[in-house]
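Below is one structure; the comments refer to it alone.
Showing just some of the chains, left in place.
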Amino acid sequence: MVGIAVLGAGRIGKIHAANVAASKFAKLVVVADPFADAAQSLADAFGTEAMLDCEAAIDRDDVQAIVIGTPTHTHISLMLRAVRQGKAVLCEKPIDLDMAKSLAAVEEVERLNGRVMLAFNRRFESTFAEMRAAIDAGDIGEVRQVIISSRDPGLAPEDYIQHSGGIFRDMTIHDLDIGRWLLGEEPVELTAIGSRLIDPQMMEKYDDYDTAMVQMQTASGKQCHINNCRQAVYGYDQRIEVFGSKGMLQMDNLRPTTIRRWNQDVTDAREPLLNFFLERYQQAYKAELDAYIEALVKGTPMPTTVQDGLKALQLADAAVESVKTGRAVRL
Amino acid sequence: MVGIAVLGAGRIGKIHAANVAASKFAKLVVVADPFADAAQSLADAFGTEAMLDCEAAIDRDDVQAIVIGTPTHTHISLMLRAVRQGKAVLCEKPIDLDMAKSLAAVEEVERLNGRVMLAFNRRFESTFAEMRAAIDAGDIGEVRQVIISSRDPGLAPEDYIQHSGGIFRDMTIHDLDIGRWLLGEEPVELTAIGSRLIDPQMMEKYDDYDTAMVQMQTASGKQCHINNCRQAVYGYDQRIEVFGSKGMLQMDNLRPTTIRRWNQDVTDAREPLLNFFLERYQQAYKAELDAYIEALVKGTPMPTTVQDGLKALQLADAAVESVKTGRAVRL
Amino acid sequence: MVGIAVLGAGRIGKIHAANVAASKFAKLVVVADPFADAAQSLADAFGTEAMLDCEAAIDRDDVQAIVIGTPTHTHISLMLRAVRQGKAVLCEKPIDLDMAKSLAAVEEVERLNGRVMLAFNRRFESTFAEMRAAIDAGDIGEVRQVIISSRDPGLAPEDYIQHSGGIFRDMTIHDLDIGRWLLGEEPVELTAIGSRLIDPQMMEKYDDYDTAMVQMQTASGKQCHINNCRQAVYGYDQRIEVFGSKGMLQMDNLRPTTIRRWNQDVTDAREPLLNFFLERYQQAYKAELDAYIEALVKGTPMPTTVQDGLKALQLADAAVESVKTGRAVRL
C-alpha cells in the first residue's frame, strides 16, 4: 500500500482524494489545505487525517507519494520539495505559467531523477486512449491531420479569467498536449488567431481572447488544427478527428443518457452535453490516478512527464506570440 | 421504343407519366383520365396526347404497355382488357379489395400468360434493394427477425378512410409485402391487434383502426413484426431492421438535408422527415418504372407479379380476421 | 446506518455487496453463501464477515435489511423468513418460476405488510428512468406503441438453459416488466411466438425457444411489441422505442467509447456493444441499490414490489401458453 497525501481540497482535490480512497493499492494518509474547513470536510468524507500545512504533509514518514491539486503558483515549490525527498508526485498542469521557472523546475526534476507525472488526464479517458491505441495498431495508417474542437459551456467569471494566464495557457494547452500526443511527432511551426466575441470588454481588459484557433505542423508535414471558444450554449464540447492514410477516427461527446427525441420540430435529437470537465472526464481522472499508482507500485516510468508539461507550455507561449505578431512561430 | 399509355392523371399518374417521359426506352403515347382537365394538363406537361376513355387508350395500336394509376375498383377490368390484347401492365396495388375478385383476376392473368407487374414500389427504392441484396450476399447470415415500423404523418380525411378498405388492406399491406420479401419465405401464421387511439369515433364508424401491430412467422420459424400508426407528428416514418445469424441491417428515414442542429435544448438534432410517400419514394417510383420498361424491352419476367399482390392481400385479410377473432390465423 | 446482509456471493451478489459497501447510509454487515470460498473471498474484499448459513445471516440482530442474490428456488423461503422478522428485502427476480408458489408468497408478504423490493434493475438505469420521466412530463403526449428489442450476445450453456424456466420466464420477463412500466397500464391481451433457430436440438430437448416475439395490448388500446433472441453476434442488444401522440423517444445501446471509424469499407462505424448485462447495467445496479437504501432510510414505499414480480410472471406464463395454443391469451 502506497501512502498518499492529497494537497489541495478544492474540486480537483476532492476527485483525486476519492480515487485514492477507492484504490486497492493506495492509502489516503492525509489531505492538506490551508483552508481548514475544506481540508477537514474532505478528510472526514474518507475517514482520514486533515492538515493545514501542505509542506508538512509532504514531509510525513507515512507518505510516499504526493498528489498536487493546489493553485498553479504553488506547484513548483511543492513538487520540488517532494522530489528532493525522493517522493513521487502527480501534479496538476501547468507546471507554472512562467516558462523560465518551469524550465528550471524541469531541469531540477530531471537532475534528481524525480518521479513526477503531469496530470494530462484526457490521455487516460477511454475514448482518447482507444484512439491512440488504434493509431498505434495501424488502423488508420499514417496520421495526416488532427482536428480538435474544444469549447467550454460558459464564460468563466472575471476573477478566474484574470488569473488564468490567458486562453492559450489555460484552455488551449490541454488541446496542444492532445495534439502533440495524437500527431506522434513534435510540432515545428504554429500559427494562432484570437478573437473577442463573447465579452470584448473583459477580454481587452486582461489582454485575453475568448475565441481562438491554432494551426500547427510537424517536420514530416503532419498537421493539426485546434478551435476553442469560452462559451458553447449546448454544453462542454470536446470532439477530435484523426485523419490518416487508411481511414479516420472520430471521438464524439458524452451525454447523460442515450435518449433520442422525435417531435414536430426535430428528429433523432440528443440531450445537451455533460456540463463541464469534472463530469465529462470523471472516468479519466480515475484512470489517471490508477495509472499513477500502477507506475508507483510497479516502479515503471511515469506515463506523462514534466517534459510533456514543458512542451505544452512552449506551444501555448508560441500561440500567444503568434497572435501578437501575426506570424507563424518556429519551434 | 415502347409505346406506353398512363391511365389515371392523379398524383400517382403524374409521377408515372414523368418517369415514362424521362425514359430513353419508352414513349409516353397517351394519358387517359375521365377528368378532362386532369388528363389534358398532364398531357400538356409532357407534350403528349390526352384521352378521356381509358379503355380506348388501352386499345390503341401505338400502345404496347399500360400503366394503371386509376382508382382501385377499376384495376381488374383495365388490367384484364390489356392482358387479353397481349399488352403488358404495370398496375398500382392492390389488385382489388375483394379477395374472390382478385383471385379470379389472377387466375385469368396466369391462364393467358399475361405480363402484369404489381407496383410494389418500395422494393425498388435504393435502400430496400440494397437490404435485399445484402441478405442475398449472406452479409447477415440466416434471417431471424424482421422489424418494420411504418407510420403516416397525419390521419387521412374521412372520405379517404371510408373507401380505404381499412388500415390492414390500405396501409399494412405494403409492409406485409416487404415482410414477405425480406423474410424470403411465406408466412404461415399471423396475429394482429388494432386500436383506435387517434380518432376513435371515426374509426368505430367505419369499423377500422388507426394503430396496429402484426406478428407473423414462417414454417422454418423466421419472425416478422410490423407496427403501424395513421399519425406520427414527426413525419412519414419508414424504418426496417433485419436481424440475422451473422449481423443486422437497419434502414433509416430520409430527410431533405443532412443538417444537424445543436442549441440549448438539443444536440445532434435532425430535421423532420420527408412528409409523405410521394417525396419519400420518389426515387423508388422511378426505379420501379425503369425495371418495368427493362423487363418489357428485354422480355424478361416481371420483377413483381399478381401473385405478390394476392399474397399481400391474403395477409391483410388474415390480419383483419385476427383482430376480429383475437386468434392467430393459419395461412 | 442500515445493517445489510447480502445473501449469495455469485456474480450478482458481488455487485450488490460492492454497492452496499460504497453507500454512505448502509453498512455491509455480512455476506452469506453455502460455498465457503465464495463467501469468504467476497467478505474479504470489503473487510466484512462471511457466513455459510443464509438463514442465520437474516436472523442477526445487526442486520435490518437483506439483499437476496441466491438461486431462484431459494428466494421465497429467504424472503419470507426476513419479512416475518419485520426486516426489509431486496430480492432478485423472479420470485419463483412457479406461479402458485409466487402467489402464495406475495399474499403472505402483503398480509404482513412486508417491505420487499423486487430487483427490476433496468427501471433504475439512467436512460430508462429518463424515458419514464419524459413520458410523465408529457413530452410525447399519450403513449401509443412501445417497441422493445432485447437480444443476448450468445447462447447460454446447456446447463443454464435447462434450469432457466424457458426464454419467456428467464429473458422476456425483464422486457415484459419494462413494457408494463412504459405502457403505464396493465396489458389485457398477449400473443407470443417462439422459434428454434440457433440450436434447435437443445431447444427441443428442453421444450424451449431461442427466438421469440410478444405482442400485447392494454384495455385502452396501447400496444407493445417485444423481440428476443438468445444470440446477437454484435453484442448485448437493448433498445427501446416509445411512440406517442406528440413524439417519440428512442433508447440506444451503450458502447465502451464514443469512437466512430471510417475506412474503405465502412463510415461512421461504432464499436460492438458492451458484452452483457453486468457491464450494460452496472450503473442500474448501483442506482437500484441506492433507491432501496433510500426507501429504507426514509421509510418510503419500495420503488418496485412483489406485485410487479407477480405481474411479470403472469405475462411470461401467458406467453408460454400463447405459443403452445397459438392463440391470444386474455389476462
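Lettered A, B and C in written order, each chain numbered from 1.
As a working rule, a contact is a pair of C-beta atoms (placed from the backbone, for glycine too) under 8 Å apart; a residue touches a chain by one contact, two chains touch by 3 or more.
This structure is a prediction, so every number in the text was calculated from the model and none was measured.
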Assembly size in copies, with 3 chains present: 4
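Everything that follows uses one rule, which is that only the chains that are shown with their structure count from here on.
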Copy pair subunit A, subunit B: interface residue numbering same or different (half cut): same
Chain whose averaged C-alpha position falls nearest the assembly-wide average: C
Interchain centroid distance [CA atoms averaged], subunit A/subunit C, Å: 40
Centre-of-Cα separation between subunit B and subunit A, whole angstrom: 57
Residue list for subunit A, restricted to those that touch at least two other chains: 253, 261-264, 268
Complex interface listing, subunit C residues touching subunit A: 126-127, 130-131, 134, 139-140, 246-254, 256-264, 268
Complex contact set, residues of subunit A against subunit B: 233-235, 253, 255, 261-273
Residues of subunit B that touch subunit C when the two form their complex: 142, 144-145, 147, 149, 151, 189, 191, 193, 195-198, 211-213, 215, 217, 220-223, 225, 227, 229, 231-234, 241, 243, 245-248, 326-328, 330
